[in-house]
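Note that this complex is displayed minus one protein chain, with the remaining chains in position.
Chain naming follows the written order as A and B, and within any one chain the residues start at number 1.
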Amino acid sequence: MDIIESKSWVEWLITIAKFAFCFVPVLYILLLIPMERRGAGFMQDRQGPNRSYIKIPYFGKIRLLGYVQNMCDGAKLFFKEMFAPKGVSKFLYYVAPAIPFAIIFISPCVIPWFGPMVFEWGGKAVTISGAILDSEVGILLLFGFSSLSAYGAVLAGWASKSKYSYLGSLRTTAMTVSYEVCQGISMMGLLVLAGSFSLTDIVSWQEQHVWGIVAQPVAFFCFLIATIAETGRAPFDVAEGDPELVAGFHTEYGAMHFGMFYMGEYAHICIASFLVATLFLGGYSVPFVTTETMQAHMGGSLAILCGVLAFLFLAFLHMMHRYSKKLLASKQSNKMVILQEYKLYKIVGWLAVAVFVAAGVCSWMFYNPVQTVVDGVLTNTLGAALGTALIHLLVLVVKSVFFCWVWIWVRWTLPRFRYDHIMNLGWKIILNIALVNLVVTAVVAKLLGGN
Amino acid sequence: MARVIKQKPMTIIERLYIFEAMRGLWTTLKHAARGLFRYEQLPTISYPEGQPEINNGYRAKHRLMLRPDGTPRCVACGMCAAACPAHCIFIEATQSDDPRIEKRVMRFDIDHLVCVFCGLCAEACPVDALRMDTKKIVFEHRTREEFVAHLSDLIDWDPKDYPEDAQSQMAPGGTKNAEARKVWGMEVK
Partner (left out) sequence: MSNFYNMPKLPTENSPKVEIFVDDKAVMVPGDTNLLEALKAVGIETPHVCYHPYLPVSGNCRQCLVEQEGPRGRMLVIACYTPVAPGMKIYTPASSARVKNARKATQEFMLVNHPLDCPICDKAGECTLQENYMECGQNEGRLRPEYGKNYHGNPVHQFVDAKGQVRGGKHVDIGPRILLDEERCVQCDRCVRFMRSVAKDEQLQLAGRADHTYITTFPGEKLDHEYDLCVTDVCPTGAMTAKYFRFQKRVWLLSHTPTISMDDSLGANIWIDHADGKIYRVMPRCNPEVNRSWLSNTSRMAFQNFNKNRLPAIGGVKVIKEALASATGKIALVAGGECTIEDLAALRMLKESLGDRADIFGGSLKIKSEPDGIAKSGDPMANRAGFKLLGLADDNLWDLAQNVSNYSVLVCVNNNIVGDGNKSMDVIEKIPTRIVLSAFNDETANMATLAYGIRHWSEVQGTMVNSLNILQKLNAAPTCPDAELRPAYEVLSELAGNTFTCAYDAFKKAAEYAPALAGLAYDSIKSTGLHLEGGNA
């Protein structure tokens, strides 16, 4: 009871609400799948999957810019029969896909989604951390969770009773182990600079000094490469190298078993991109603007945010308009159906623009919260704190989406490495560079008189 | 004899891979940006709603040209069948009712499943009866038998689809049919 009463209801509400962040990777999967498929299409001068549609009575067909295809695929995976091949180890076979899937929900706990909220409530200054679990060893926890997902692949390969799966899982094992070493060592320099294992501390160090990518550019590259390898994506996807191993460790999986591996892979990308963004791109911090400045001009900040969003919608509308024009001039027989759908998007787009412009103008003109000093701490109102958290969150999302894009980008650009090349790269090159980088960082830090 | 192609050895920059990889990334980024921001410029055609433009020289489905009175020009000489490398043309001839015309085609089958669309048949035709300018490139049927185009199928075309071709206009329904028919109807002595 003491614990309950030690916090006000608002604190409790926000603390519990933070658990919703556990579902961020799942939302990212919904984003990443179309991004990967259509992104791959664009890179290869294709259109990507865009033909599935939903028939709406009295309106026509909507394709949601190709998103319906992913819905169809998901539905198909979901409703397919799940079966195990003859002779597999049933328990391990069924458990294996659950491991990477479970990690989706655990990993986001330690990521700081926004800066510590400091606001005045009931005459007291209240501080709420941006992470669900603000651990002192957050980054180690995250690494631990991340490594666990390799067990899914290993168990799947072992349980499938297939030589291809087995080889795939062997490769996964060796590669994950190798690149985790690289990953850990390459990140050490930054930890030395920040002097903490806590992700919140690392972000606040970057906020106060410089972003990790500036302080540790070599470490950034090493870490990025190691993380791509860790997620098992191209060019490091020897674990499921189709020409050699059919589909690697998930050869024998179908339906939602495979779907869980699939989602686990994308969630892993999501977590990894959050990690890279947090460690090297300043996490939730807004570039060139300190949190204090932002809080002091909260109305203006929200107005700028609304303006950016309105601009994005305007750009979208412009593209829609251009494409409609081209389509109208073409001889495509179903163009009127598509144009009608575009008309809908245009209406929605203009509505969004109107709403954001109105909201931006309103917040700029009328929203001007006051800051007070409570218990010797500069606090904001609850609204200003929530607004700050929103901006922080959006900034973090933008950074992480960029890194997700990097993952897709790299996959559709670089050809797959040979297995021995991967091992050479990991042990002989990246590890050594990371070690040198760590030593140099430590010496420089000591000489410059850090802690 | 095998030819050995000397390859330029890679420079140190190329051997480092990371810069070459970045060049590749830049290329794909350009293409991706084009796809995203200039979606309408992608060369993809949304088949079957959108159909490609067929050039005039394209060798598409065959057709048999018609005389002004509507009979096929084909004299069943079998040159097309003789020229056909795929052996997909089957012709049977018979005597014509017209005293000025010796030979008339009775059966003219082209198996489009076997046809390789090389155009040699159209080249071989001595009376310009067989052409491949219909611009019909889509063959969709349920059974194998339906892919065999028969005589009735091959002569079933509309002069309005060939407005620039004077020969086609001489067929029934064409703009030049009347005068061609006048010449055609010149009486036998």
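Keep this in mind: contacts are C-beta pairs under 8 Å (C-beta built on N, C-alpha and C of every residue); 3 or more make two chains touch, one makes a residue touch a chain.
Source: prediction; values computed, not measured.
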Would you list the chains present here that the left-out chain is in contact with? B
Among the options B:21, B:42 or B:77, the absent chain makes contact with B:77
Out of B:25, B:93 or B:118, the sole contact with the unshown chain comes from B:93
Touch rule applied to subunit B and the missing chain gives residues 75-79, 82, 93-95, 99-100, 102-103, 126-127, 183-184, 186, 188-189
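In the analysis below, only the chains that are shown with their structure count from here on.
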Per the touch rule above, subunit A residues touching subunit B in the complex are 38-39, 41-47, 51, 221, 319, 322-323, 326-327, 330-335, 409-410, 412-414
Using the touch definition up top, name the residues of subunit B that touch subunit A in the complex. 18, 21, 24-25, 27-29, 31-37, 39-40, 42-44, 46, 49-51
